[in-house]
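Shown here: the complex without one of its protein chains, the others still in place.
Take a look at chain A:
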Amino acid sequence: MNPSLSFLSLLSLLLLFSSALSFQSDELPFNDDDEFEGVRSSPGSASVAPPVRRRPDLDISSASDSKSLQFSLEHSLGDSEFSVAGTFTARLKSWTHGAQTLTKLRFTRNAISDTEKGLFERLLEDDDFYTIRIPSNVLNPSGKDYVVSSVRARCLPRESLDEHFVIHTDGVNVLSVNYGSAGGCQYPRPLKSPSKWSFSSYTVLKNSEQAPRTPTFVEQIIASENALEEGLQPPEKSFWAKYWMYILPIGFVLVNAMAQAANAAAEDQNQGGQPSQRAPAVRRR
């Protein structure tokens, strides 16, 4: 056995020792089928993410029921009270296994009244906050809990007032709403008024991503160990490929020596049979 390879396997054993211990029983009790598939929605997707609890035996598309519901957006301009500013419409889908999710979110803004416009202009002047809120429980909006979000008013105006909602839901409950301008917001914030006093709104509904499963490597480890065994027989290489690094310098030396020999012979001829007198280079002072 090649000693370096035995050393290698010893080392790898040493290194893997702690982890190898825990590899022994790693049965995957559930959902073996979709182990690495994961259930994830891309962070930017505005569509419905899959329900929170999913089982492989359930048909996802078998939504048994879906009904429409509405909830309102309220806003506060500066320190004023909250007032209704728009309405969200969504469809509530109920899955056969009991979970419910919101889909197809639509948003309609109420037109801005003159008083609101005046208030908003003051907000812009003071660089104050424009605050919105929506009920956290949309099925039963009478509840007291609202999710609130604010933005500096000066972030909103572009052509019109551009706003961007990201509503984080957990099936039906609204966890939080992220409210802000559609793009970036400069700092320091310059004072500018929109040319058109109306909101253009974008809404995004987001569900939680599923964490991918922790990878387990029982198979890979076994495979790599097998590979290690196989690695004992390195693939045959051609003679040239193996020893070029030795052949090349030797060849170089040989060529050099031959050239020198040829030179010496030529010199001998030039000197014409005289005994060669080789003065050492050091004496040339």
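The definition used in the following text is that contacts are C-beta pairs under 8 Å (C-beta built on N, C-alpha and C of every residue); 3 or more make two chains touch, one makes a residue touch a chain; residues count from 1.
Heads up, the rule we're going with is that contacts and distances are computed from a predicted model.
For the chain of the complex excluded from view, the name given in UniProt is "ER membrane protein complex subunit 1" [choices: "Sestrin-1 isoform X1", "Argininosuccinate synthase", "ER membrane protein complex subunit 1" or "Galactosylgalactosylxylosylprotein 3-beta-glucuronosyltransferase"]. Set against the missing chain, the residues A:Leu77, A:Leu124, A:Cys155 or A:Leu205 yield one that touches it, A:Cys155. Note that of A:Thr103, A:Ser160, A:Ser176 or A:Ser200, the residue touching the chain absent from this view is A:Ser176. Checked against the full complex, the candidates A:Glu125, A:Glu209 or A:Glu267 give a single residue touching the omitted chain, namely A:Glu209. One chain of the complex is left out; on chain A, the residues touching it are 4-5, 7-8, 11-12, 14-16, 18-19, 22-23, 26, 28-30, 43, 52-53, 79, 127, 129, 131, 136-137, 145-152, 155, 164, 166, 168, 170, 173-176, 178, 180-188, 206, 208-217, 220, 231, 234, 282.
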